[in-house]
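Missing here: one protein chain of the complex. Every other protein chain is in place.
This part shows subunit A:
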Amino acid sequence: MADRTSSNAYWAANVRIILTSLAIWFICSFGLGIILRPALKGMSVGGADLGFWFAQNGSIYVFLVLIFVYAWRMNKLDKEHGVEE
């Protein structure tokens, strides 16, 4: 660990990206799919409501995008801090 300061900045940036991603992860599944469903009853998606769709299909698409965006941002971050393999 010669480059301590850089690696700490790298880790702090990583944790920030993780927290943002987890916030989206939570809002789409637990939020829209479960907790907010009754409040969003009015918004319909093909025969059911928005919350129902997020619970059965939508949240899975969001999970997918989240992982690939995370992988992409981390690859960029690795290079910026010179810690890539």
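To be clear about the criterion, a contact is a pair of C-beta atoms (placed from the backbone, for glycine too) under 8 Å apart; a residue touches a chain by one contact, two chains touch by 3 or more; residues count from 1.
One rule holds for everything that comes next: contacts and distances are computed from a predicted model.
A.B. asks: Looking at what's absent rather than what's present, what does UniProt name the missing chain, "Cation acetate symporter", "Multicomponent Na+:H+ antiporter subunit D", "Peptide/nickel transport system ATP-binding protein" or "Sugar ABC transporter permease"?
C.D. replies: "Cation acetate symporter"
A.B. asks: Touching the absent chain: which residues on subunit A qualify?
C.D. replies: 1, 7, 10-11, 14-15, 18, 21-22, 25, 29-30, 33-35, 37-38, 45-49, 52-53, 55-57, 59-61, 63-64, 66-68, 70-71, 74-75, 78, 82-85
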